[in-house]
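One structure is given here, and the rest of the page talks about it.
Missing here: one protein chain of the complex. Every other protein chain is in place.
We call the chains A and B, going by the order they appear; numbering starts again at 1 in every chain.
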Amino acid sequence: MPDMSALFFWLLAAIIIASALAVVLLKNIVHSALYLVLTFVGVAGLYILLNAEFLAAVQLLVYAGAVAILIVFAVMLTRRGDIRASNLFNVNYLAAAVVSLALFIVITLATGRMAWTATPGQAPAGNVGAIADAFLGHFAIPFEIAAVLLLVAMVGAILLARGGKQDQ
Amino acid sequence: MIKYAWLIPVFPAVAFPIIIFLTRKVRLLSALVAIAAIAASFVMAVGVLREVFLLGVTMEKPVEYAAPWLQIPGLLKIEAGILIDPLAAVMLLVVTLVALLVEIYSVGYMHGDPGFSSFFSYLSLFSASMLGLVLANNYFMIFFFWELVGLCSYLLIGFYYHKHSAARAGLKAFVTNRVADFGFMLGFFFLFAMFGTFNFRELAEAIPGYQNTGFLALAAALVFIGPIGKSAQFPLHVWLPDAMEGPTPVSALIHAATMVAAGVYLLARAFVLFASLPGIMLLVAYVGGFTALFSATIAVAQRDIKRILAYSTMSQLGYMVMAMGVGSMTAGMFHLMTHAFFKALLFLGAGSVIHALEEQDIFRMGGLYKDMKVTASTFIIAALALAGLPPLAGFWSKDEILAAAFDHGFTGLYILGTLVAFLTAFYMFRLIFVAFFGNRRAGLHGHESPLTMTIPLLILAVLSVVAGFVGTPFASHGFSTFVYYGEPHHVEPNYAVMLLSTLVALAGIGLAWLLYGRPSDVPEKLATRYRSIYTLLVNKFYIDEIYMWLFRRVVLGLSEAFNWHDRHVVDGIFDGVGDLTRISGQKLRFLQTGNLQTYALVIFTAVVIIALWMAAPVLGGVIQ
């Protein structure tokens, strides 16, 4: 009987790849946005498989929640013309496909041939507690800086979205 | 006094800007400034000559004052300095004296000319440059003043610039001299490359011991090109006859003291260079001799009074160069000095005639003696001096040249020189008999010139008589123990040479009297009889025409070729480079789409390639 986690992995991998392809290939930008949410959810599932429950929760909240909403808003605000042909390829798509494929092959082959050496150890029982310790201990300064970054990004986004004075 | 000798050229040099900027409007003041300046120089020159005697300055022990001008240690050293030896002292005196007399004369001659003030400023600059040239203690300085002299001659020959022929003559003098100057410049650069100095004294010490005579001969030949141009030797003589387009006082100055004397003076200054090279000396001697004969024959057939005198100058310069060439610097400089006086007198006399008649063709003059007694008699004295009759100045100096040629074994040149003496006497008295005696041909009446013009004539006439006595072989301590190269030597009078040249001069005068002294048709008959020779002489051996032809054929042809080359090859290359840049830019422009995604695509292509390269060890075997 196959391992349950392996089964889940293949299932989630199939969902992620299929929906990611849908994001890229579909011609309707609204559909793309919805499949993007599906991809995010699939990735959150992977996190659970990898014993990163807190991260899975963050993924769902931030990506599937906030980011997806933002994107849908953007789609709505910039909509123009036929929505069914709102997400087309540009002239370089063949070259882009070749480059992407080549990069994939190189990455897969290179990582596939690496001999990884694991450090033995037991995963901490309380995932959330361990992350909290890390953030407020060892990573306190990056944590604070990340907070500042978020603030700056928020202010910047508001400024940019408002537009300059000449637009009013 | 000798310490302040550097002031001699400074006086007239300062007069030049003063006249140009301050006194231009006030004509007489301009003349006064110029004359005062040159008179001060003259007084200084007399003082310098006196101290040269008193202090016992000799050719071996000159006085030199120098200040560094441009100095790059180990590479270049140019001095601004003066060198005073008997040679320079004599030249200073001659130049200042002739210039002074010419300037006084010009007050009368240029009276009423619109360019009166600027004429005096140019004369001042001209004298200043010549005096600077005489005092220079190195080749670089001498070249500097050499060029200034050339520039002033251009300004003065082309003084009547509104006259086409005068403007052209100025240009011709300038261009011809540029050709010669270029040779001179190359020559002393060669010397500098060999010895590392421009200084005359240092060169004089270095040259005699120098082994590589091939290079030395090349340098000497190049330096000699300078005097060929400045002193109007064949084949660069063409500018001098045309220089007659300038005002007559300028001609007097050019022919007597400043311009053409510069070439001979340079030969004397650089004599140590030539003296060590017999081959070059021979070349110098024959160029001089040939020029003397060549221009004397042309002078025989000319009709223009100033042109006759011009060819006569060329001929006498040939004598001087020949004297240098046969090894007697003393004779050359002596003749330069005496010639300066009587040639200045001849030109000023001719100017007086022209001033009175406004006519230059001698066959339209005649009987002028009755109208202009002073001019005519001084002119005749000068002509006698030029013809070389004893005891006038020209006799002693010319005789010394002939004796030197004879003594040094140049019999051919001696015969040639004697022949030239005969021709000189002939053409001068042809001029005199035609212009001053006989009937009035064109009904032109002369009148005597004002005192400002006749007084210089009289002074110069006295000098033409007595100037030769300083160098007569009968005097024990003459010119030859003062200005010399090598050992001071005393010339023994050579009675055979003296007698022969006197006879020859008399024969020339006699022939002139036979042909032109009384009304006769012999000259016309001779001219028709030997028509081809006569035309050849009248047309000055067609040298100008030959140059013109050469110029058209060679220079214009070459220019055409260079033009084509420049247009098609040189321009082609550069246009090609330009086109390449432009066209490639036009094509490559499309790479810059300005589109973010295109750039990202290129970046990631590069990422793939770099990843491939970096992953190669890991991939080993799969992708090679």
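To be clear about the criterion, a residue touches a chain if its C-beta (ideal position, glycine included) is under 8 Å from a C-beta of that chain, and two chains touch if they have at least 3 such contacts.
The rule is simple: contacts and distances are computed from a predicted model.
The UniProt record for the undisplayed chain lists the protein name "NADH-quinone oxidoreductase subunit K", from the options "Hemin ABC transporter ATP-binding protein", "Succinate dehydrogenase, cytochrome b556 subunit", "NADH-quinone oxidoreductase subunit K" or "Sulfur-oxidizing protein SoxY". Considering the complete assembly, chain B touches the hidden chain via residues 592-597, 599-601, 604. Mapped onto chain A, the interface with the missing chain covers residues 3, 5-6, 9, 13, 16-17, 20-21, 23-24, 29, 32-33, 36, 39-40, 43, 46-47, 50-52, 54-55, 58-59, 62-63, 66-67, 70-71, 73-75, 77-78, 80, 86-93, 96-97, 99-101, 103-104, 107-108, 111-112, 116-119, 121-124, 127, 130-131, 134-135, 139, 142, 146, 149-150, 152-154, 156-161, 163, 167.
Methods note: only the chains that are shown with their structure count from here on.
Across the complex, chain A is touched by residues 597-598, 601, 604-605, 607-608, 611-612, 615, 618-619, 622-623 of chain B.
Within the complex, the chain A residues that touch chain B are 90, 92, 95-96, 99-100, 102-103, 106-107, 109-110, 113-114.
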